[in-house]
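In this view, the complex is presented without one of its protein chains, the others remaining in place.
Up next is chain A:
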Amino acid sequence: AVVRGCGGVWRRAWRRGAGGPAPAPAPRGQRAVACNARGGAVPAGKSGLAPWVPVVGLEIHAQISSNSKLFSGSQVQFAAPPNSLVSFFDASLPGTLPVLNRRCVEAAVMTGLALNCSINKKSLFDRKHYFYADLPAGYQITQQRVPIAVNGSLSYSLCIDSKTSQMVTKTVRIKQIQLEQDSGKSLHDDTRSQTLVDLNRAGVGLMEVVMEPDMFCGEEAAAAVRELQLILQTLGSSQAVMAEGQLRVDANVSVHHPGEPYGVRTEVKNINSIRFLAKAVDYEIQRQIEELENGGTILNETRAFDSKLGCTVPMRDKEGKQDYRFMPEPNLPPLILYDAKSLPANVNHQQVVNIDWIRERLPDLPSVKRAKLVERYGILPEHSFTLLNEDGLSEFFENVVKQTQMKPKKVIGWILNDLLSYLKQHSLTVKESPVSSFLLADLLNLLEKKEISSTAAKQVLAELWKAEGKTPLEIVKEKKLELIQDQKELEQICQAVIDGQENEVIMMVLG
C-alpha cells in the first residue's frame, strides 16, 4: 500500500509538471481486489477512509442457436464466406419486411423460464436508430419497452477458498431478457483506408440478458456468466461459445463507500473469455479505487479490455453520446404468447408459442443435475461442479460408474485427478479423450478386484493414453503388473529375493 500510495502522489506530481516523459503506469495489482465472496467491501487504501464497495452488473448478448435469422430466412452459420448468408431483408433492401422466427421466440422463452423470469404474454418490438456501416437499416430491431421476459434470477456458486475448495452459492437478479437483431461485422483496412462489411451476422437472433448490479468482483461475474453459459448450452438456446462471439459480455462497474449512492459507472467491453471477464472487472475496480483515492473522478465512459496488457482503456465512442430515437417497429404486431389457460381452442399449434408446453419440456438444468449427482453417487458438491463444467464429463463419469464395481466416490478421484488433469495438460475435450469410459471402467475393475495395485493402475493408465488399442488387461500382462494372489508363488519370489541377497540376510540374522 505504501508503494501504491507513493505511486499516486508521484503520478500527480508528474501531471502537474510540464513536459517530461510520460509517466510510467502506476504499479497495479499490489493488492488484488479482495473478493471474499461475502459481498464484503474492499479495505480502504492509505487514505484510511471507509472501505470501497465495488458493484458489478452485466449485459450479456447470447446468439440464439437457430437455423435461420431472427427476421429472415437466411441461414445462421459461423465463419461462412463473407456475405454468403444475406437475404434481401438482411441487406435492408427497400420494401422488405421482418418476419419473426418462431424458433428464436421459443429459445428466449426457454431461457427466460430457466432463469426464473416471468414471461410477458405480450411483448413489443422497437427500432433503435444509429448509423453504422454494419447496421444496414440504420436501426436495430430490439425490445426496449416490453421485453419478452423480466424479473428473473440466476444462482451460481463459486469457490471461496482454494485450499478447502469450499463453495458458496449466490444469486443475481435478472432484470430482463430481450430479443434483438445482431449487427454485421466491419473490418477496417487502415492501409487502404477502407472498411469492409460482412453481413452474415446481420440479423442473427440475440437474447440480451441484463443482470442487475448484484455482483462485487470479477470472480463472481465470471461464475455467474459460466453458470449462464452452462444453462444456455443445456437448453440448446445458444451455443454460447465466447471465442466465436456467441456469448458477449459487457460489464458495468462502479465503486462507492458503504451507505452512499452508487458511484459513476464505466462499461467494459471487448471481453472475450470468462477468465478475461474476471480480470477485466477486477482491474477496473482497482483502477477506479485508485483514481478516486488519488482525487480523480470516474467518467461515465466505455472502456475496452486489452487482454494482452491486462488492462482497460477508454474506447473511442462511435459518435459521442447517442440519442437512439426509439420508436415502435410498425411492421411487427405485438408478440403474443399463450399458456395452457389462454390458448384459444381450434388454433393451429404451428402458429402459436405455448409457454406451458415449453416449460414441461425443459431439460434438467445444471443445478438440478448437480444435486442429482451428489444424491445419487454421494460425491462432494464441489465435485459435481467440476463434472458439469466440462462438456461430457458427467456423462463420462456416469458411464464409468455403470460399468464398474468400484464405488462412485472412488471413481470420481480417478476422473478428476487423472482423466481431467491429463486432458487439461493436453488441451483435449472429454470427447477427444484417448481413453474411453469403457477402458477406464475396465482398468478400475482390475483395481477393484485387487488384481493390480493402485500404483500399477496408474502405470497402466499411462500406457492407455498412448491409445495403442490395448486393453488394460493386456498391458498388465505385458508389463507383469498383476498382484500375486498365489501363496506358493509369493513364497518362491520371497525365497528368490532372500537367496539373491545372502549377505544382507546374514547381517540381519546376526543383528
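Note that contacts are C-beta pairs under 8 Å (C-beta built on N, C-alpha and C of every residue); 3 or more make two chains touch, one makes a residue touch a chain; residues count from 1.
Throughout what follows, contacts and distances are computed from a predicted model.
According to its UniProt record, the chain left out of view corresponds to "GATA amidotransferase" among "GOLD domain-containing protein", "BHLH domain-containing protein", "Transmembrane channel-like protein" or "GATA amidotransferase".
Among A:P98, A:G218 or A:P472, only A:P98 touches the chain that is left out of the view. Of the listed residues A:K69, A:R127, A:R265 or A:R370, the one in contact with the hidden chain in the full complex is A:R127. Only one residue in the set A:P261, A:P330, A:P344 or A:G469 touches the chain that does not appear here, and it is A:P330. Contacts to the hidden chain, counted on chain A, fall at residues 88, 91-100, 127, 129, 131, 133, 136-139, 195, 197, 319, 323, 325-327, 330-333, 351.
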